[in-house]
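Pasting in a structure now, in structure tokens, and then I'll have a few things to ask.
With one protein chain held back, the other chains of the complex are shown just where they sit.
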Amino acid sequence: MSATILFTIISLSAIGATAAIILYFVAQKFKVYEDPRIDQVDEILPAANCGGCGYPGCRGFAEAMVKADDLSPFYCPVGGNETMAQVAEVLGKAVEAKDPQVAVVRCSGSPTHRERINSYDGASSCAISSSLYSGETGCQFGCLGLGDCVDVCDFDAIYIDKETGLPVVVDDNCTACGACVKACPNVIIELRKKNKKDRKIFVSCVNHDKGGVAKKACKVACIGCSKCVKVCPYDAITMDNFCAFIDANKCKLCRKCATECPTNAILEINFPPKKVKPANPAEGKETPKAESKETNNNEINKKEG
Amino acid sequence: MLKTFPKGGVHPAEGKYSANSAIEVLPLPKQVSIPIAQHIGAPSKPLVAKGDKVKVGDKIAESTGFVSANIHSSVSGTVVKVDNILDSTGYKRPCVIIGVEGDEWNESIDRSTGLKKEISLTDKEIINKINESGIVGLGGATFPSHVKLSIPDDKKIDVLIINGVECEPYLTSDHRLMIEKAEEMLVGIQILMKALGVNLALIGIENNKPDAIEHIKKLVKDYPGIEVHALKVQYPQGGEKQLIKALINREVPSGGLPLDVGAVVHNVGTAFAVYEAVQKNKPLFERVVTLTGKSVKKPSNFMVRIGTPTSDLIEAAGGLPEDTGKVINGGPMMGKALNSLDVPIVKGASGILIMPVELSQRKKEVNCIRCAKCVSVCAQGLEPYLLNRLAQLEKNDKLETDGVMDCIECGSCAYICPAGLPLLDYIRLGKSRVSQIIRSRKQ
Partner (left out) sequence: MNKLFISPSPHVYEDTTVKRLMFDVVIALLPALLFSVYFFGMGAIIVTLTAVVSCLAFEWLIQKYILKEEPSITDGSALVTGILLAFNIPTNLPIWIIIIGSLVAIGIGKMSFGGLGNNPFNPALVGRVFMLISFPVQMTSWPVPTGFNNSYTDAVTGATPLAVMKEGIGAGESVSAIMDKIPSHMELFYGYMGGSMGEIAAAALLLGLGWMLFRKVIKIHIPLSIFVTIAVFTGILWLVNPESNADPLFHLLTGGVMLGAIFMATDYVTSPMSVKGMWIFGIGIGIITVAIRVFGAYPEGISFAILIMNAFVPLINMYIKPKRFGEEVKNG
């Protein structure tokens, strides 16, 4: 009996030892040299693997940064400046601070503003719907509301508001990785500079139709009247094919354009109510509809965030 | 045993309500909107501007490349404007809008009704004429016909195949054409044979049109080299690859063209248009369109000028039924749902199908139970359940190796799926993504 046990122990040990030796030599033979700094950088990165930097995952991004001489084309939108500074320290290179960004949805075409003139019955995907036709409304530029942006978001930073049927960005969760921007077939979502207290002024419309056509399809469409362009003291607003655009880098948040806009296509978000207007906390403008809706959304945002 | 293609296929309810309605000429509309992109390939360039007077058959937009087609005015009158109008693509596209005044035809068009059998043009002249007349594949694909007739030097064609299958349920425009314009069509086929330099033409007709088969069989004796074959009713037999397989048992290689197996396929409607263009000098500005549906009062076949609003056809067939839920441009398997009734009829529109509400909505989606019905009906031998999954996960490499580019988008998989899954929706999405990748790789 004891001989059997002894034999078992010896034979198993022998097999183990042989295997260990083989493994050792194989490991030596196939050893790949890897810059140890890649691991260090990888450690610093947020490990979200969102692809927001343009590289396949955090590891790929780390490898690219370690190889590169200059860090200026690299930016991790999730970790932000803090992470980039740490990376720069490890690599002994300089990095400039970049403005943090946040995604904004440039469409306010809820059913109350933008009438549904047919009903889509295909697969629930914006990409499929947009390859088929111009959408449920008369506006062929706006949000299709099927949530491709929500599907690609890794950070729970965007959801479809049930009432408006439009995506809402949760500012606190948004890392500006840009996945939703790429997913949106109508390019409604834009990454804009993040202002303090999450204040935002932007044209919430991407309709390039002529004013009349646009207005007929959607009450809060930009009709290309150029009033905002004229009133802007900082030349931040440009008009492209009947649709205004506010350059976030030039905008000083003076809100003159928002007051001027006849269709309320320009939204002002997270501002205190204006003093000159009579006290009405939920709204600060002539036609309250769009504004109050937007304010509500932001309240929801706060709760969620 | 009737011929058919060997693998896959479905047989949806035929619903050919308008099979016995003779072709009627639709009254002239008040205004036409003629899109400048009615074909596969480069959009044409408009030649007219606001205020120009045009006659029927005048060229109003010019082809902008080899794979492109001329567009002719279908009415006489004044150009109102060139503007973006919602067309059957579901988007606003540039259209020439013409207000109709009278019906004055371009003098060069031979308006006599007699059959003209002698073909006086040479093969090169025929192809030029077809190109000049803006003829595109009228089966629905709208591929410019002169391209299909210009055979590269390294290819040898020995057979012309004429597609009279009309495998789409409901549609009857080709069926009526084969009965009422058979002689013209046969001369058209002879013209195409001359242009291609082949001595054999096979007409494939599905067996649910016995009157057409019999009629053409009688006539075809006077036309040497043309044969008629009855085919078993099986969708998607009208697909080029399936039809070639069914008729001459040759398999177009994956990613290849019918040219690769020595065949060229044209639709019967195209053959008729070729006859009119070559023998009567009449460019393509009207076509036969079926207007049908379960609740339509008077299912009809109309001879329609290109650019006529869909609503005109609906009025002529007894008005829009109360229970309309969906209006489809084309057949129920591959047609496109319209989001407006003002959409103009284009060259590729073989029918307008009006579906009642209860047939307009999709089945409720449930989990895939892996019943493999989609695999067994796929005429291309693909695995739709897998392609659907891969497309949803955006696995584009895998999609390509699993043959997504071979998909002919016939819709048999989504038709048969007991779980009501939108298989073709996602496969089509995957296909467009993969084709983009392939294109960018070539550059």
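Order of writing sets the labels: A and B. Residues in every chain begin at 1.
The rule is simple: a contact is a pair of C-beta atoms (placed from the backbone, for glycine too) under 8 Å apart; a residue touches a chain by one contact, two chains touch by 3 or more.
None of these values were measured; they are calculated from a predicted model.
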item: Of B:N84, B:S360 or B:N396, the one touching the omitted chain in the full complex; value: B:S360
item: Hidden-chain contact residue, picked from the options B:V82, B:A263, B:L382 or B:V434; value: B:L382
item: Chain not shown, touching residues in subunit A; value: 116-123, 128, 132-133, 136
item: Interface with the unshown chain - residue positions in subunit B; value: 7, 10, 12-13, 90, 169, 241, 245, 251-256, 260-261, 320, 323-328, 330, 332-339, 353, 355, 357, 359-363, 366-373, 375-376, 378-383, 385-386, 403, 406, 409, 411-412, 414-420, 422, 424-425, 428
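In the analysis below, only the chains that are shown with their structure count from here on.
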item: Gap in Å, rounded to a whole number, between the CA centres of subunit B and subunit A; value: 42
item: Residues on subunit A engaged by subunit B in the complex (per definition of touch); value: 117-118, 121-123, 125, 127-128, 131-134, 140
item: Residues of subunit B that touch subunit A when the two form their complex; value: 86, 89-92, 336-337, 339, 360-362, 422, 425-426, 428-429, 432
